[in-house]
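Missing here is one protein chain; the remaining ones are kept as they sit in the complex.
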Amino acid sequence: MTKKPRIHIPQPTARPGEAPDFSYLELSPAGAVDRPDTDSRAADIGFLAHELVRVLDDEHAAVGPWAPEIEPEKQVEALELMVLTRAFDDRMLRMQRQGKITFYMQALGEEAVSIGQGMAFEPGDMMFPAYRNQGLYIMRDTGLVDMMCQCLSNTRDMCKGRQMPIFYQNREHNIFSISGNLATQYPHAVGWAMGAQIKGEDHIAASWIGDGSTAEADFHHALTFAAVYNAPVVLNVVNNQWAISTFQGVAGGERQTFAARGLGYGIPGIRVDGNDLLAVYAVTRWAAERARAGNGPTLIELVTYRGGAHSTSDDPSRYRPRDEWQAFPLGDPVERLKMHLIRNGEWSEDRHEALAQESKATVDAAWKEATSYGTLTEPPFLDVELMFEDVFAEMPEHLELQRRKLMRSLGSRS
Amino acid sequence: MTKKPRIHIPQPTARPGEAPDFSYLELSPAGAVDRPDTDSRAADIGFLAHELVRVLDDEHAAVGPWAPEIEPEKQVEALELMVLTRAFDDRMLRMQRQGKITFYMQALGEEAVSIGQGMAFEPGDMMFPAYRNQGLYIMRDTGLVDMMCQCLSNTRDMCKGRQMPIFYQNREHNIFSISGNLATQYPHAVGWAMGAQIKGEDHIAASWIGDGSTAEADFHHALTFAAVYNAPVVLNVVNNQWAISTFQGVAGGERQTFAARGLGYGIPGIRVDGNDLLAVYAVTRWAAERARAGNGPTLIELVTYRGGAHSTSDDPSRYRPRDEWQAFPLGDPVERLKMHLIRNGEWSEDRHEALAQESKATVDAAWKEATSYGTLTEPPFLDVELMFEDVFAEMPEHLELQRRKLMRSLGSRS
Amino acid sequence: MSQMNMIQAIRSAHDIMLERDPSVVALGQDIGYFGGVFRCTEGLQQKYGEHRVLDAPIAEGGIIGTAIGLAVNGLRPVAEIQFADYIYPGFDQVVSELSRLRYRSGGDFFAPVVIRTPCGGGIRGGQTHSQSPEGIFTHVSGVKTVMVSNPYDAKGLLISAIESDDPVVFFEPKRIYNGPFDGDPDKPAVSWAAHPKGEVPDDYYTVPLDKAEIVEAGEDLTIITYGTIVHVAQAAARRAGVDAEIIDVRTLMPLDVETLRDSVCKTGRCLVAHEATRFCGYGAELVATVQKECFWHLEAPISRVTGWDTPYPHAFEWQYFPVQQRLVDGIRKVMEAG
Partner (left out) sequence: MSQMNMIQAIRSAHDIMLERDPSVVALGQDIGYFGGVFRCTEGLQQKYGEHRVLDAPIAEGGIIGTAIGLAVNGLRPVAEIQFADYIYPGFDQVVSELSRLRYRSGGDFFAPVVIRTPCGGGIRGGQTHSQSPEGIFTHVSGVKTVMVSNPYDAKGLLISAIESDDPVVFFEPKRIYNGPFDGDPDKPAVSWAAHPKGEVPDDYYTVPLDKAEIVEAGEDLTIITYGTIVHVAQAAARRAGVDAEIIDVRTLMPLDVETLRDSVCKTGRCLVAHEATRFCGYGAELVATVQKECFWHLEAPISRVTGWDTPYPHAFEWQYFPVQQRLVDGIRKVMEAG
């Protein structure tokens, strides 16, 4: 066309070969952001959606009003859980590379989200995770073997072979089934929370989605219904800067924070350093208290970075600088909590080294056991007839006929 | 259940038999709200989303920074258009009651929205209306006969008998086809505006939805895409306090204004007195300038009141006080502009009375002509074979066969 | 026993289930204080409270999405979508979540949600208040689909749907809310009073979710249909003077193949009729199933009488709708073939 196009297309600050540049990230100093009461009105605490709640300062001290009362043992436990999550991811990633499982997604660099937030809820609170929240299952101790069996689609697979790897669930521990369809869990969490209100129960709900997924309709549905019914729910946006190949600006992060989306609905939004476990825990605790006390929903934006590839099908070197993570100003959540504990004399490099070894050993042992229940390629195999179950509560006639037909066809040779 | 439910259910301030109560409406005095430059950043002008832009004061004077430069003739024209819209609605409503048309929806009490906003755009700007924006067609003078023929599904029906009454369109005058599905036009407007940018053209787009419709997914889609691509579009929410039987709180209006939704996306939101034609015009002009200058989208909330029933299928006395409109603090847009013009010596009660008569006569004449082209029940009738056209650009074989089959069946008797 | 129209029967089903089971909740646009644009929940919020019968925001996706969450928390939501034409914004939650949850979670989670929605034309609703989209739901594995044709079934099937642990999409042809319709638009409307299926027990009862009903036994041909067209078919068969066996499918998915098979194998002739558009409509599956089950007994091709493959036009409603005359033509064609 003759005329000059002038549509605005959001651009990341750096592409492969260029120097990483996070100057676009607004950062507040640790301890700088006020901590309002949990019954404050959204309108009065808008600042929380624009500043960045941080607790750990550059000297690794926990400072400011958000510094949580959390015993050293619990902090050490959090560190252990993050390290275990990373060891688990590392092992599963390699297993995928070796063809033992068909697919995998790491939470590398985002471990503080699931561990820190998970610890802020009560066991009876219902979690509606996204696919990068494996840490929630690990934190609630649903069992590494159990998770591995799912990834292996083996005879102990909780999903009975129906889902790709990583789409876990755990009813007993109140963690919902992970969906392959982005953002759909958000209104589920709100509905579950409405249910608790209707039943007059104290449990609350929480859900997670990524920065990119906030563009989906269900994000809007969830915020609208949560606002209208004042649902006791904590809605979390994990802003890891990337959605596969598109940076957070393509989701609308350029001109406004994701936390601020909440303000438009009259829901408090809080922007928190997602790699600062203490800040993550404190902010989530605040939101959980708020919900439990009947003060309604909160939207939390966790600022972090996707340290690894989107998934094992992805190659990030095609669209972002290889060393971008190293340049990320909020660092590595494991490293930061570790240094904090060392500073406080609660931890040491040696113990950390030992922890790394233990975690590796735990994962190795779990893998050994999990594979003993079979893999996609090695027996024992799942019973094929499971394919026809759980479509409905009871198998209708047409599925029973299809089941028989398949078994005949598997029998027939020619 | 044993425990006490504590879910929050939004409640209107008054139900049938109770006294109307609009104390929930935040009103600013006329002239009180600043008018920032059109290139201001959303973050710096958040106040516009919470206060209420008003120009006409209680003495009917136009006051404050938003008082537009708009010649008296144009103001008179606006009054004439509003009166004509009301006369049109009145006639069509009665025609529905008499069974001449199957359905109708009035804009009673909201006339300033379509007329005031319509006047603020250029003819080349593309309008994506909702079903209560008949005033846009009247303002762009697409022809009352044309509109009536649509409502009559007669031989001159622009929709060729395919749509219920009021779902107009007019390509020549750049007004899009009205959809029965709420909010779908919002992303269309954004896409159209993106197209203008891609082509490097200066036209902008505008769209309208109601307060209740903001809960639909397409509201979120439109705001997200408009923010991401900085689309030159003016997005309008007509907050007439009701969505059929549910008041605006059920759409999330209780804890936040609808204008404020925009802020969450980094889009300026402006709340304006929707019954103050001068304020409506001024605010829309501001947003249009902003868009045309490349400063991106604006979300305008027009605070008004649905003076009539939702539609001819509705009976509002079942769910709201009969006299609620009379108690609405922002009054009647026709009356307010009329008094302003009289105060300025541009108008008189006599001229107004004459105008009412003229408008009625114009509408009567139009109706007479329109019905001469047939009605649903009186010839001439639309050709039945039109049913099979325009499903596709060319009629595929299967539709051609179905057409023939129908014609045979209409022939056969037994 | 009382005389009920379909609206009263549906309201009665809600009333009984809200009373019997504290976990039952209803939500939808305008269903609370107002009682629904078709009055199906009139008085129920007043009777059971705002936390049991909720007015919902205008977001079908949000209604179905939160209903799933309510169900996962142990409730039994009955969600009303104001018109079937407006169910599409919630389609993703139906296909990707509601109908897949039990399967994908190995049976650990499930969501017993009922989605009720008025469908069909005949009320001058034009192309966005007249659609019959049942055929796109019956293709989705994991959700049951029902379309009712009378007050008795409406109440009994709705109670079954609410008690079912499977999600159910429940279609209510709005044209027959107030009375049966024989497919002749020139006749004055009749009420349910005269119709046997307008006699409805006041108390709890159920109609099974997997059984078609033979509404008229006959020998000459089988007419397989559901919803409004059941009544049109009965009138058309009388007018055509054939001894037709007329089957009301009622529950479209899962399909009661046996009843269809037995009938068509007996009559050897089959007409399939519905209001929805023809191409890839539910009738296609009925034809495909019957030709497979009864091939050797068929004396004539199975014929379909349906809405045309166009949107539902306002002015040509009665040319689009499969009126009596078109059913008569269809019956003749099947009878004369071979």
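Order as written gives the chain letters A, B and C; numbering starts at 1 within each chain.
Criterion: a residue touches a chain if its C-beta (ideal position, glycine included) is under 8 Å from a C-beta of that chain, and two chains touch if they have at least 3 such contacts.
Not measured: the values here are computed from a predicted model.
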{"item": "Partner chains on view for the chain not depicted", "value": "A, B, C"}
{"item": "Residue of B:122, B:335 or B:390 touching the missing chain in the full complex", "value": "B:390"}
{"item": "Residue among A:29, A:180, A:294 or A:380 touching the omitted chain", "value": "A:180"}
{"item": "Contacting the left-out chain in the complete assembly, out of C:190, C:265 or C:300", "value": "C:300"}
{"item": "Residue, one of C:76, C:104 or C:155, that touches the chain absent here", "value": "C:104"}
{"item": "Given C:167, C:198, C:227 or C:283, the one touching the chain that is not displayed", "value": "C:283"}
{"item": "For chain A, residues in touch with the removed chain", "value": "1, 5, 7, 9, 15, 102-103, 153, 157, 159, 161-164, 167, 179-182, 212-213, 215-217, 243-246, 250-252, 313-314, 318-319, 376, 382, 384, 386-388, 391, 398-399, 402, 406, 408-410, 412, 414"}
{"item": "Interface with the unshown chain - residue positions in chain B", "value": "126, 128, 157-160, 162-163, 167, 169-171, 176-177, 179-181, 184, 186-199, 205, 217-218, 220-222, 224-225, 228-229, 389-393, 396-398"}
{"item": "Missing-partner contacts on chain C, residue numbers", "value": "61, 85, 88-89, 91-92, 95-96, 100, 103-104, 127-128, 135-136, 138-142, 253, 255, 277, 279-285, 287-288, 291-292, 295, 298, 300-304, 309-311"}
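The criterion applied here is as follows: only the chains that are shown with their structure count from here on.
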{"item": "Inter-centroid spacing, chain C versus chain B (mean Cα positions, whole Å)", "value": "35"}
{"item": "Multi-partner residues of chain B (at least 2 other chains)", "value": "1, 5, 7, 9, 215, 217, 250-252"}
{"item": "Of all residues in chain C, the ones touching two or more other chains", "value": "51, 54, 56-57, 59, 61-62, 89"}
